[in-house]
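Some notes on the structure that comes next.
A single protein chain has been removed from this complex, and every other one stays in its place.
On to chain A.
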Amino acid sequence: MSDLLTFEGLSKAWFGVPAVSDLDYALRENSLLGVIGQNGAGKSTLMNMIGGIVQPSGGRMLWRGAPYAPQSAADASKVGIAFIHQELNLFTNLSVAENLYVDGFPRKFGIIDWAAINERTRSILQRLSLDDVEPSVKVGQLSPGERQLVEIARALHNEAQLIIFDEPTTSLTHRETERLFETIATLREEGRTIVYISHILGDVQSISDGIAVLRDGRLVDHGAAADFPVSRMIKSMIGRDLGGLFPPRSNQPDSDLILSARSIGQPGVLEKASIDVRKGEVLGLFGLMGAGRSELARVLFGLDPHATGDILLNGQPLTGGPRNRIAAGMAFVTENRREEGLMLDASIADNLALVSIDRFGRKPFALVDMEALSTRTEAMKAELSIKAGNIARQAAKTLSGGNQQKVVIGKWQMQSPKLFILDEPTRGVDVGAKYEIYTLVDRIAADGGGVLMISSELDELLGMADRIVVMNRGEVIGSVDRADFDREKLLAMAFREVTA
């Protein structure tokens, strides 16, 4: 096996701040390299240099031994490099075949040769075992997993030799993820080289044959996957031992109910879903994509309507929209941090202040008491150890994913709510910040609050929850106490209809 892509002293600095420094590595042909690192470790910058999006400020790259200095994404695609991104770059309004051929349609007598296009598209789809997808189907009608395979089909169509996956499984179901891994195995059999970037360390461990760890723009550790247990990955990524992925739960839940939702129904979305959260309890809510977890959360918070059932908070029935829920003591961290959780261009302080701002209005004109507000936001910054300089000036978007999430949690904490609904609270958050968020979750429960934690990562729920409720197709399948936690049992519950 020869070297496909070699880095020699590769560096990139932004305004004098190094993002990648002095990187030396040789990527073997037909290998599968897992690349891990916390957010801001330099993964994106490195990928952007390979892809020709940004140009290195030092060092060089070699492609099959020859100097490789791409000036644009087209240059990268020309030598045979393809990227499969977290956010897929497909045209949802076009068909599968059109997406494959979008940068050049073959013609016959000046007319687009659809017969040839469809034939080749079909043969590529077959190689990915997507036989049931017609080339003429619009991409918008496909599931996230199928779309990902179409993206891979496009890479195959372009005869890509190196395929780089960047967090490919975040929006996939368990089954779709399995299928993706099978496809990746097939790609390797065909002699292709894969780079796989992910926060899901277990996946990286199981599919890679080599692992490289980036930290602060440097390659801090690399080696064969066989010698690279998850504990070593974490240690290398954060530079210290966290002593496990999860903090110990520090309290036992009370018997008093905080939230009690009875037979919540909404046609096509939820079927008589009942759920209880006790004082001091971290309740995990597990299920596959489309199981109705987020939908239930939105109904509980008054964002979406429900046709039947009652929702009680501390025994009081809840009515009205989010304003009433907030007044009653609820908080909701949604799964879409950027779209629903933050004002990205506004300052960190403004973001922290938003939910509780009316408490800082002084009569008669509701003039904001700036001094009291800034004291409180500074205290919240310290309490959550948000890593920022001047929170009154720095925009929320400048923060890393983990710190952004802390700001979202912080804006609710300013109100000291009784019930926290956290929907995918650690999505796109690096390991160090994850631990801090888990600690925060534990503290909320220890202070007598209730936490409803929704997650697609079963490990996270196994690590943090006192009890896990499993949903499937809008129904609550059952509830499992911590003492009886069992990965297979929970997965079987989540897959109920699929396995039956």
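Everything below uses one rule, namely that a residue touches a chain if its C-beta (ideal position, glycine included) is under 8 Å from a C-beta of that chain, and two chains touch if they have at least 3 such contacts; residues count from 1.
We take it that contacts and distances are computed from a predicted model.
S.K.: Name the absent chain as its UniProt record does, using one of the following: "ANTAR domain-containing protein", "Ribose transport system permease protein", "Acyl carrier protein" or "Aldehyde dehydrogenase family protein".
M.R.: Of the names offered in "ANTAR domain-containing protein", "Ribose transport system permease protein", "Acyl carrier protein" or "Aldehyde dehydrogenase family protein", the one UniProt assigns to the missing chain is "Ribose transport system permease protein".
S.K.: Quick one: which of A:47, A:194 or A:355 touches the chain that's been left out?
M.R.: The single option touching the absent chain is A:355.
S.K.: Check the options A:116, A:220, A:257 or A:395 and report the residue that touches the missing chain.
M.R.: Among A:116, A:220, A:257 or A:395, only A:395 touches the chain that is not shown.
S.K.: Any idea which of A:137, A:368 or A:492 touches the chain not displayed?
M.R.: A:368
S.K.: One chain is left out of this view; which of A:62, A:346 or A:446 touches it in the full complex?
M.R.: With A:62, A:346 or A:446 as choices, the missing chain is touched by A:346.
S.K.: If the missing chain were put back, which residues of chain A would it touch?
M.R.: Missing-chain contacts on chain A: residues 14-17, 301, 303, 321-323, 325-327, 332, 334, 339-346, 350, 353-355, 357-358, 360-361, 365-368, 370, 389, 394-395, 397-398, 411.
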